[in-house]
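Only a single protein chain was left out; the remaining protein chains are all shown in position.
Up next, subunit A:
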Amino acid sequence: KLCKQYFPVDILSKILSINVDLQTDATLQVDISDALSERDKVKFTVHTKSTLPNFKQNEFSVVRQHEEFIWLHDSFVENEEYAGYIIPPAPPRPDFDASREKLQKLGEGEGSMTKEEFTKMKQELEAEYLAIFKKTVAMHEVFLCRVAAHPVLRKDMNFHVFLEYNQDLSVRGKNKREKMEDFFKNVVKSADGVLVAGVKDVDDFFEHEKTFLLEYHNRVKDASSKSDRMIRSHKNAADDINRIASTLYTLGTQDSTDVCKFFLKVSELFEKTRKIEARVAADEDLKLADLLKYYLRESQAAKDLLYRRGRALVDYENANKALDKARAKNKDVLQAETSQQVCCQKFEKISESAKQELIDFKTRRVAAFRKNLVELAELELKHAKGNLQLLQSCVGVLKGDT
């Protein structure tokens, strides 16, 4: 049943508020207007509105899959031109496996539970599935919006193809060999990263950013996993309350004394409070865990930028040394000079844009945290007040009954 599901546009209102204060303008607006979940893939309808002359039309839509988003992201990363920019982090792979598995288990256990329990469980799972789905879509949308808002990346040819070309981009997933290559590249890169990070930066700004980002990334990683754990146990507690409500209901229906009304009333209350409790967990997930997760990836992207700059700096310094050596030996001086100049240019180019990028990163981060934390507090308040009201009226009624 969950294999194919359509979600109308209005549901996909911007759930994630990570892409706040992006300098969006009317010249290029991108959103995901629709999404279709199929057995093993999700199809996103990417909708573009633009006045840019390189597009044939002002408004158009194409269907894209997750792999195509990854291809776009990788093309940015591999492009030397963008070495000085924070590449917007790629959206995470849609992962419905856990929720599908649960649903399957539910189907197997259908015989062992009452009809009410089954329906309730199914509804729960479907809600969970829907939440994951929405989040996936939102994550993909955030990626596109970030690119569309970026002064340089928005002009990228690949991006335009991605938005406009109404056929399959026929990007394939990486094969085994390529994956192995990626793995080795990453190993080399991280080893190099340690090496590069150990080099004292000549610029205080970058030196400070480097120490900050290293620490920040680790801590946001920790916070993100801790928030996941917290939210998971919150969801479990809400599930327990749900089951308690059903059992109280059964108790209430089978009892012949006047306590039955009492049980039914309490069951009704728990049924409502558990919904709120589940909402609290879901909202914490959206406003807190997802924010942290996003900044985990974004800070990684910023770290990557610093790494590229650091690498360029090391290259530049090595070129300088090589030039000095060449001059001392008076051998291959011209070649060394050219190479030194190339390195210098590259480093300076990266430094120039990186500074602005890092400043922007901070601005974005502060704005996103503000928005999310305010919304989180407001939602927590809303739910707690709703809970309180339910409890108060229920206790009032019960006290009146006794």
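Definition applied: a residue touches a chain if its C-beta (ideal position, glycine included) is under 8 Å from a C-beta of that chain, and two chains touch if they have at least 3 such contacts; residues count from 1.
Keep this in mind: contacts and distances are computed from a predicted model.
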Per UniProt, the name of the complex member that is left out, chosen from "Transport inhibitor response 1-like protein", "1-aminocyclopropane-1-carboxylate synthase", "Carboxypeptidase O" or "Sorting nexin-1": "Sorting nexin-1"
Of A:V63, A:L130 or A:M230, the one touching the omitted chain in the full complex: A:M230
Candidate in contact with the missing chain, chosen from A:L106, A:I244, A:L264 or A:C344: A:I244
Chain not shown: contacting residue from A:L163, A:V266 or A:I350: A:V266
Contacts of subunit A with the absent chain, listed as residue ranges: 212, 215-216, 219-220, 222-223, 226-227, 229-230, 232-234, 236-237, 240-241, 243-244, 247-248, 250-251, 254-259, 262-263, 266, 269, 273, 362, 365-366, 369-370, 373-374, 376-378, 380-381, 384-385, 387-388, 391-392, 394-395, 398-402
